[in-house]
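Pasting a structure here, questions to come.
A single protein chain has been removed from this complex, and every other one stays in its place.
The letters A, B and C name the chains in turn, as written, and every chain counts its residues from 1.
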Amino acid sequence: MSEQKKPKNIFTQGPVDPAFIADSIAKHATKTSIGGHSIFLGQVRADVIEGKQVEAIEYTSHEAMALEKMTEIREAIFAKYPLTCMHVHHSLGAIKAGEICLFVFTSSAHRKAAIDACNECVERIKAELPVWGKEIFQGEGYQWKVNQ
Amino acid sequence: MSEQKKPKNIFTQGPVDPAFIADSIAKHATKTSIGGHSIFLGQVRADVIEGKQVEAIEYTSHEAMALEKMTEIREAIFAKYPLTCMHVHHSLGAIKAGEICLFVFTSSAHRKAAIDACNECVERIKAELPVWGKEIFQGEGYQWKVNQ
Amino acid sequence: MYFGQLTDITGCSTQRLPAVTDTDALRQWLYAQYPAMRQAKFMIAINNKLVSGNEAIPEGAQIAFMPPFSGG
Partner (left out) sequence: MYFGQLTDITGCSTQRLPAVTDTDALRQWLYAQYPAMRQAKFMIAINNKLVSGNEAIPEGAQIAFMPPFSGG
């Protein structure tokens, strides 16, 4: 009876292009029950650690597991908030400082649901998705990113 | 001694174009101390009220007063949160259902400040800026928008 | 200046006001001119600052009558 749906992909090789974000926003113009959109964008910081500057973060993931978990998160958030839609995009591969590595986009009739759902989604992505960031230093060397 | 700075304009005639939002995001790629952006977009809903559907909201403002108040809000939010930057755009004139009428964009090294500042800014804009929305019905008639 | 739904009552958005010294006197004049204003919810701003209670009106001040805000 239970149909195993293929989880929706959220991963994209390379950074999230601002033009892609604009297209995503523009596509919602036909959904005229929406009153508010909330967007979170993660951007790679050029942190300086012991004199070495981060020039990129290289993201890897246990993709199959991450997509299963993301499906679970998506369902929980749709059950909790009256959303019209939710879109998530996470980069894989090397993302340079200043580039966008995470794009979370929620829409609802009223702003509170969109904003709360977006925040909860970002928190759960950072805590629960099997994704790792390797901070690549200018010149040579790296360190593994630690969340929080 | 005190220099009266001209308040920064936030008003724009007509809707906020998604391409403009993309440009705003792209401009932040050089600010590599930023780790998170939070964006809120208000979109005009095609609400149906007693059988009549809203086809547009026509926004008017006491602009000089709104810009003074916005300067005060901006300063309070920068004093409260460690933001890198904050941008606000509010439409005036007739904005059709499905179009964007409000764009609030905050950026910070870490996500919490950006998200909290964005939310607080949206709440204060809706509560404190002298702006009025006239909901224009398809066919004929209108009603004045009420917040909350 | 009148804003939002108040313009439905006044039929205009700008008007030269009589020389009155405070907001209580101004309200009396407004209610006499536009009886429907008694039922309207509005705030008064003098030179872009909201006032509450009875406030003195400086000569040449710009007065705004504003219903509840509904931006965003």
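Please note the rule applied: contacts are C-beta pairs under 8 Å (C-beta built on N, C-alpha and C of every residue); 3 or more make two chains touch, one makes a residue touch a chain.
From a predicted model like this one, the values you see are computed outputs, not experimental measurements.
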Original post:
Quick one: which shown chains sit in contact with the chain that's not drawn?
Top reply: A
Subject >> Chain not shown: contacting residue from A:37, A:74 or A:90 >> reply: A:90
Subject >> Full-complex contact with the absent chain, from A:12, A:33 or A:61 >> reply: A:61
Original post:
Taking the full complex into account, what residues of chain A touch the chain not shown?
Top reply: 42, 59-62, 64-66, 68, 90, 101-102, 122, 125-134, 144-147
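As a working rule, only the chains that are shown with their structure count from here on.
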**OP:** Find out how few touching-chain steps suffice to connect chain A with chain C.
**Re:** 2
Original post:
Of the chains shown, whose Cα mean is nearest the mean of all protein Cα atoms?
Top reply: B
Subject >> Averaged-CA centre spacing for the pair chain C and chain A, given as whole angstrom >> reply: 49
Original post:
Between chain A and chain B, what's the gap in Å when you average each chain's C-alpha atoms?
Top reply: 24
Subject >> chain B: positions in contact with at least two other chains >> reply: 42, 122
Subject >> For chain C, residues that touch 2 or more chains besides their own >> reply: none
